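Missing here is one protein chain; the remaining ones are kept as they sit in the complex.
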Amino acid sequence: MSGVEIVSQFLKDLIAFSTLIGLATLGELLNEKVGVLNLSIDGALWIGALMTFITAYFTGSITIAILVAIGSSLSIYLLFGYMTLVKNVDQVYTGVAINLICYGVCFYIYRSIFEWGIRDASPHINVSLSDIEIPYLSQIPIIGYMLFRQTILTYLFLFLIIPLIYFIIKKTIIGIIIKAIGEDPEKAETLGINVNRYRFIILMNAGILTGISSTMFVLYFSNVYLTEMVAGRGFIAIALIILGKWELIPTILACLFYSSLEALQYRVITLISGLFPYQFILMLPYLATIIALGAVGRKVKPPASLGKTRTRTK
Amino acid sequence: MLILSMAIIFELSDLRWNEGLKLMFYYSYGSPAFLFETFLRSVPLLLISIGLIFPFIAGVWNIGAEGQFYIGAIMATATALLLGELPFPIPLIVATLSSCLGGALYALIPAFLRVKYDINELLTSLMLNFVAYYFLSYLLFGPLKNPMTQFPETSPIPLSSRAPALIPNTRFNILTILAFVIVPITYISLTRTKFAVLIRYMGANLEAALCMGININKLIYTTMALSGALAGFAGAHEVLGVLYALRMGISMNYGYVGIGLAYFGNLNPLGVFLVSLLAAGIINGTLMLSFFYNIPVGVYQVLLGAIPLFVIVSRRITCRVLNKSNLGI
Partner (left out) sequence: MMIISVSGDDLHIGVENIRKIYENGVIALDNVTAEFKSGCINCLLGENGAGKSTLAKLIAGVIRPTAGKIRLNGKEIRFRDSQHALRLGIGIVYQYPTLFEELTVLENIIVFNNALGKVKGFHIRNTLEIESREFEKFVKETGFNIDINKKVFSLPANEKQLIEILRLFYANLNVIILDEATSMLTPLETEKVFKMLFKLRDEGRNIIYITHKLLEVRQVCDRVIVLSRGRVVYVAEEKPETAEEMNKIIQHMFETHNIRKYLLENKFTQNNHYLRTAEKNNAEILKIKELYVLGDYGELKVKGLNLVINKNEIVGLAGIMGHGQRELIEAIVGIRKAVSGEIFFSGHNIVSWPIDARLKQGLVYIPAERLKRAIAGELSILEDISAYWLNISPFDFIKKFFGLSLVDYSKLRSQITDILKRFNVVYQGIEAPVKHLSGGNIQKHILAKILGRGNIKLIIAEEPTAGLDFKTTNEIRSLLKDLKENGTSILLISSDLQELLEISDRLLVMFDGKIVKEYANVSSIDVVELSKYMMGLR
């Protein structure tokens, strides 16, 4: 492969990976901007990926699989929302707890269905998302290859979700209200802002986005299901938001940075697995996240109400 | 609550629920042999959960117990393999100590990052779990691999470094005894020392602790190191006393389950002791059951994973019953 081709392929992978991590990250970004810290993203990704796989395996339909994934992700988020917004449980604790349940449930369901139930030794699905080429635009060298030969989900992400979120945050009153809630929900309440309603709607939106991103695991990047697939990406999303200083553009850049590492890992592993223990490449994203957090850590202030439980006074 | 959900799961798997529960209890605690096995199984959970009590009281979120466990196991194995020629009990002692040290140092990384750069230790300790996992994988497929088998595991460790079984027909060993001795030690240190008072204050109000001159950084380091050392020790116990080798499956998510258990036991050493026995019973019981009956392995994962949730719900219920406003979670 020529140099240009390698670079183009790399960039294309980068964008594809950025959809995967970006959808979940942006959803959570809005959450955190209003003070909600949802640590159970990882669990939701696990369940979403598993449900996508199972649905695709049994129905062979991508659309249904995606819908199921969104639905299951939403139910996790609903559970989280119920516990934290209605029952006022500590957000961090609930997030970790829901995560653990999700892991357990995934193990259990997968094994019950495929090992005990069907006895399929290496289940795989035969459908996947294909790249859709946009005529003319995709012919542009490098950039065209990178941006216009992606799946429909990526197009959704790049050209709909990102601009929409940008518009809402920067250009509307809602953006200001979001900042206000994030800083001090009690003050916002006294000014007539229904904090719980905002948080709930944003939480559900994040659930949808996470559900969409979870489908990419088995519908694009792989056609089997491995329990280690998600590999902590839910937490990486959270780290990326910190890297992005809780602002939209820096967070997107952080996602791109992380995706570049993922894209590197994707192709490079097969290239150099002989030379260099592949585990170290796998470690790279986590180490990089830690180091990057170190670089940003000091000066960054999260939204003041992030993760805090609200006490009811009246 | 726990029992209710277990019953539901059994029902789903075509097993009569009361039969299932009975059998489970039998396999966990029914006979002396089973009882010892359950005690044995509870050790890593116990050690990790007890270790986590310290940082959790102080409000330091150590989610990295899993990784610290791995590092401890790695250190124990490596030391044992290296020092194989030395007479017993030297390698055993050195390996145990090195695993505690390794666990403690690994836990100090997120502690340092928090003290120096104000980075949330929850994320860093979590990331390090993955790093430790992959590192273990590398070692087991690479340098430490047992040349004679196909599996990712090390050669069995030399006899001189093994902790001998104290009770015949079990693997109940001296490290196990040590683990249980730690429980009362922890209890004393949490009720009668200055350290205990300070970490409670820090957990109750960090800003006030700072203004009142409490050395927050020192407490972060100390609590993390303590829990890291105990997690590492848990690793040593498994390697030196149970498996006598290092394998990929050495941890059954102990680090994460430990978090739930620490809270389930109400951040109290005695409570934690009881619930880790309970959890061990669940694991052993369901494993046995899945051998003989048609229940998929993995039931325990759901149950154990759900423990934190049960904690929340049961707290809520007790709150209502006792009519108190808030028990902290």
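Letters A and B name the chains as they come in the text, with residue numbers starting at 1 for each one.
Here is the rule we use: a residue touches a chain if its C-beta (ideal position, glycine included) is under 8 Å from a C-beta of that chain, and two chains touch if they have at least 3 such contacts.
Values in this document were obtained by computation on a predicted structure and should not be read as measured data.
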item: Candidate in contact with the missing chain, chosen from B:210, B:248 or B:270; value: B:210
item: Chain B residues touching the omitted chain (full complex); value: 188, 192-194, 197-198, 200-201, 204-205, 207-215
item: Residues in chain A touching the chain absent from view; value: 170-177, 179-180, 182-184, 187-193, 299, 301, 303-304, 313-314
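In this section, only the chains that are shown with their structure count from here on.
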item: Approximate Å spacing (C-alpha centroids) for the pair chain A, chain B; value: 29
item: For the chain A and chain B complex, residues of the former touching the latter; value: 83, 87, 89-90, 92-94, 96-98, 100-105, 107-108, 111-112, 115-116, 231-232, 235, 238-239, 242, 277, 279-280, 282-283, 286-287, 289-290, 293-294, 297-298, 311
item: Of all residues in chain B, those that touch chain A in their complex; value: 61, 63, 113, 117-120, 122-124, 126-131, 134-135, 137-138, 141-142, 253, 256-257, 259-260, 263, 294, 296-299, 301-309, 311-312, 316, 326, 329
